[in-house]
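Every protein chain of the complex appears in place save one, which is left out.
The block that comes next holds subunit A.
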Amino acid sequence: MLNMFPEAADDDSTTVVCQISAPVCLKVEPVGRWYQAYISRRHHRRTLSHTEDYNSSSSSDYSDDDIITEDEDETFLLTLDPKEWKKQDHYRVLGLGHLRYKATDQQIKKAHKMKVLKHHPDKRKRETHVPRKDGDDDYFTCITKAYEILGHRQKRIAYDSVDPEFDDSVPFVNQDSKDNFFEEFTEVFERNSRWSTTKRVPKLGDMNSSRSDVNHFYGFCQPPQERCRVELTLADKVKLIKDYESTNLTQQQLGQKYGIGKSTVTDIIKKKADYMKQFENNINGSRQRIKTSSKFEEINGLVWTWFQQAVQSIFRYLVRCCRKKHCHLRLNSVSKLLTNGLKAGEGVIRLNRSKSTERVPIALPDRTLGTKSDDCKGDKVSKERLTALFTCSMTGEKIKPFIIGKAAKPRYFKNIDPKTLPVYWNSNKKAWMTSALFEEYLRDLNNQMRRGFNQLDSEITDVEEADDTEEMRNLINEVTGPDVQCTVNEYLNFDDNMPTEETYDGEWEQQILENFIKDKENQDFTMPTMTMTVWFIVDNAYACDPRIKKFKDDEKKRKEDEKRARQEASRLAAEEREKERQATLEAERLAREKEEEEARVKAQAAKKEKDALKKAMKKEKKMFRDTCKKYNYFTTDDAEALKQMQEIEKLCEKLNLTSLQELNQALKSGSEEEAKQAYHSKVQCVNEEIEKEKREMLQSKKSTSGKGGGSSSKWDDCDLQLLTKGVNLFPAGTGSRWEVIAGFINQHSTSGMTRNAKDVISKAKSLQKLDPSVKDAANKKAFDKFEQSKNVKGAAAAEAAAPSERYGENGKLAAASDEVKVETPKQWSAEEQKLLEQALKTYPASTAERWDKISAAVPTRTRKECMKRYKDLVEMVKAKKAVQAQASKGKKI
């Protein structure tokens, strides 16, 4: 280094000249490790040296702090036996005993480096006081091994998990841990949180943690989610199907909506027809599934538990073994395993631990079975594959597992006959199940069972007959074989076969339990303990957590409050409604009373008035009569007087109060002559009025009778014919029939009138009504008339008839046309009428052949027509007279 500091003058001393300028805040990109380091420093108010880089020169103080003093170190290291490296405390070997799992990767690396520098055999050549051994026997191997384990992330986790110094204790659920929840559990969770594969483990929190925090915490700690299984009810499924059809949601979205997987959605949609059918058959909508068969459920369950146990205890091991590089060696141990370890029919497949621990790599808590995609660092993945079939009966009896390997007699069965194995060994090229193998297996099984039944039967009878416990135990051993250890369940099942109460022995049962527990202890259950531990802790914590209790209480309280509020509200509402109802009823009643009152008053008043009016009327009438009497009915003649009396009565009847009063006044006020005049004028007036009324009545009658004729008069025969023609031409059912007919008539009509559909309908109806009466007559006279019209009538008539003849083939049509013709005589013109009247007068009834003459006088009409017309006229006059008579009669009454 060439640069150097300037020399100081003698009088110079350390001084501060001025202050440094203040720092500034700058916006930077929030990335990179140094930014992160900066932030975490700031966050935790740490000093700079805490996270200073190990590379930088200032990190030298690590060695002082972190790595244990040399003396202790050396003496300890010298005690190490490389052969026992598995049992050594790796952290202590590297001098990190005080840090243990808290040691960072950097620290481990550094510690190892230091140890290597110090203890490497080559380095120690000089130092003679430390004994050296050759090769692997040197204690340096232990250091290497320790670093091998701790330097590898996963191996280190594995080692940490079996760290003897790790406090694996789990607080139990009791009052104590409930009371001191946070003291008990916070530490436990923090201790265990480092096993989490995902970072950012939520903290337990304290009493004041928010609800969502607590939920998040427990959610995080739950065993890795198989998504919780949701089974939709039938109603939901139908809803889903409808949703799928009506909306354009994707299946995935639907799945999210209903909380099920996409494949389940697909399944449901596939089975749509089934579900809809079930739904339509009114199967209860809340049913989740329609049970197909339930009889195998139990057995499925049994096999499943068996399989799980087997997998837990052995299959990890198998897979691990098979994946190792030195396949041959490992497979040898597989053969050992198969020959010694797998015990059939015992419920739990047991791993013979004593012989295989050496080869068992440390099982990792975060792994399940190794799968194809897992990498196998440094090793080669073996292609070895075994397929296993587990079978059991419904009573829980288990049959030898069926194992399929790749070779009929693999190398690792060198001195073993596969037939002697406690499993059925079979093979095919790919080591998987084929139908041929399965069939073979089933056939064997069948045979065996047939044999077995006979045997078992006799043996069980033996057991039943045995009365000594000792004897029975022997027998059981005989039945099941000496090696077999059954699970408690099986023993207990066997208990059912126990003969009598007397032979039942408590001691015996206890022994079974002891056996069972021993069994369990022997089994290789280290595997899942770690995760299990965490779950236990979480379960316990959840049970003890006062916050959960609080939340639950809160929730309960809230619900109760809500319920109460709801009840209150509904009660109030009901009261309100009742009140309202009462009020309206009251109001109605009042209104009704009032109305009634009013009506009564009104009625009274009206009655009064009426009475008064009546009285006045009576009085006036009496007065009038008296006056008339006084004047001697304005006549001297008795007959005249009678008539006048009648008139007076009529007046009394007819005149209202005021005019009667006027009349009375007039009668009273003047002289007799004047009174007479007034009376007569009044009588005349009244009579005129009556006359007028009568006339009006007559007229109205006439107009009503003439009305039908009036409308029909609009229809000349030609049109009528057209109508009939149209009706027949367009039978009922034609589209807008009446319009078409009206159009037809208008088109062909010569009258120049336009008719609409309504007219046509009304006319046709009237014709139809007339039908029955007219028809007979018409039918009778049809021919005559036709003849007559042909002979007598003019060309016009003939012409008019011609079309009807044309359609004559149709009888009905002809009849219809005749019907129309029947009405033609009515159409007498005024001229004709005049001529007829004249003729009637000229030829009185006594004249011979009167009608011939009359018809001659009326040139356009036949004799018959004239006769008919006359008859009609006579009838009309008669009717008129009758009406008049009736009217006058009615008036008189």
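In this section, a contact is a pair of C-beta atoms (placed from the backbone, for glycine too) under 8 Å apart; a residue touches a chain by one contact, two chains touch by 3 or more; residues count from 1.
Keep in mind that, in the parts below, contacts and distances are computed from a predicted model.
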Expected UniProt protein name for the omitted chain (select from "Sec63 Brl domain-containing protein", "Ubiquitin-like protein ATG12", "Proteasome subunit beta" or "Heat shock 70 kDa protein 14") would be "Heat shock 70 kDa protein 14"
For the chain not shown, which residue from A:K87, A:K125 or A:R153 touches it across the whole complex?
A:R153
Contacts from subunit A to the absent chain lie at residues 1-10, 12-43, 47-49, 52-53, 55-58, 153, 197-200, 248
